[in-house]
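Accompanying notes for the structure given below.
Note that this complex is displayed minus one protein chain, with the remaining chains in position.
Up next is subunit A:
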């Protein structure tokens, strides 16, 4: 495998509110190789966005704060890096695109003006050069009539176009890592597919690593190489896309995949995981998913499961895969769940 661009180790980001300390991201570890597309999947409120903002050091503070762990970007720990250093990296080496393309551009300036800012900040180039580069970036992301669009204002473009512009801006300095926080959630399905294709294309052409945050397993299936499943601020499962979609180990991942509609099966009612994500709080005992888990047994309510290795590059936070529990339970119960 190629070299690691980003490695997060035991990252914890807590929010300090009036009602107490909330561990929004709790001991999260993950890594992204060069040129790899890694998806972070989970329900809303599971900490995936906060994880991505932590990498950029953009967690609103107060109330949020990184309280521990490491964010190693090419061997440099960013978890407690200076603001000055972060400003150098943001947009230049690590870029980010957001969920809402409609509000991600300043309504008062033309596309060209805003793209120029992105260029001129990190590269010392003239206005004219920046304009030419912007046009070629817009062409790269598949914007027709780039020479004219560059002088348009954001409100003159559709959502899909704006997201393309955002991607063009994010990619303008050839970042090593692109963090995409639900980039297609606000777009309709056809545009969604186009944007994903575009991201895949840029990933292949420029060898940019992408950390894709999404709640949509369809998006994962489309472009990710590897998947990290998060639940209530923790990583609960990790593995290659293929393996996770085909053979999910953690009961939560199993539930997520079961709740997808399938083309070849006629089921009357779509499966849904009972209950909702618990509110994260400190000092919780037991597996966080246990209250909603069909397979929960006593130990799940008493101890905190670790991430157990379940295969080549695969880990799962479930006692079922703890070697001490024995293979017997493991086989019997997983068969029961996915043997449908």
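In this section, a residue touches a chain if its C-beta (ideal position, glycine included) is under 8 Å from a C-beta of that chain, and two chains touch if they have at least 3 such contacts; residues count from 1.
Please note the rule applied: contacts and distances are computed from a predicted model.
The chain that is not shown carries the UniProt protein name "Peptide/nickel transport system permease protein", picked from "4Fe-4S dicluster domain-containing protein", "Peptide/nickel transport system permease protein", "Deferrochelatase" or "Cytochrome bc1 complex Rieske iron-sulfur subunit".
Considering A:98, A:231, A:252 or A:321, the position touching the chain not shown turns out to be A:98 (whole complex). Touching the missing chain, out of A:90, A:133, A:226 or A:315, is residue A:90. Considering A:17, A:148 or A:276, the position touching the chain not shown turns out to be A:148 (whole complex).
Touch with the hidden chain on the side of subunit A covers residues 56, 58, 62, 86-92, 95-100, 103-109, 117-118, 121-122, 128, 131, 145, 147-148, 151-153, 155, 166, 169-170.
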